[in-house]
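Sharing a structure with you now.
Here the complex is missing a single protein chain, while all its other protein chains stay put.
On to chain A.
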Amino acid sequence: MYQNDIGKQSAKVKNVVERGAVKKFAEAIGDLNPIYWDEETGKRSRYGRNIAPPTFPRVFDYGVIEGLKLPAKGLIHGEQRFHYKRPLFVGEELYCYAEVKDYYEKQSSMGQLGFLVIANNGEDADGNLLFTSTSTIIINEAVRKAMSV
């Protein structure tokens, strides 16, 4: 049902790796290592500044993929992948966008399942890719049927 959406992208959105957001996020995952929030520790580190935890890209705005309609309920987060060129720096600006990478269906004991693969990308101001966060979302048969009505 999403085959025609493969390749669609959102327009890039400027995001900032905001200091307060990084600290709040680090606290929420129980990882208050000073590398994330203490300015002195950041300065003394090899990065010369604070960095963000690897799952932090969850908080960015990736814009809207025009025409991609997802059900409001019944989605299952099946898999998640992050790939980094380097850690993200607190205070840096990123240009983020989302892309439909793939869609396929598989027969399972729970019926015909749909697998939607969305890549969330972040680039620096020069267009260099810094990270990709790829989610595989599982859409079960009941939700798919309700949507195609």
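Methods note: a residue touches a chain if its C-beta (ideal position, glycine included) is under 8 Å from a C-beta of that chain, and two chains touch if they have at least 3 such contacts; residues count from 1.
As a convention for this text, contacts and distances are computed from a predicted model.
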Choices "Hydrogenase maturation factor", "LemA family protein", "Carbohydrate ABC transporter permease" or "Dehydratase" - which one is the UniProt name of the chain not shown: "Dehydratase"
Candidates A:11, A:28 or A:110 - the one touching the absent chain: A:28
Missing-partner contacts on chain A, residue numbers: 21, 24-25, 27-31, 33, 35, 45-47, 51, 53-55, 58-59, 73-74, 76-84, 86-87
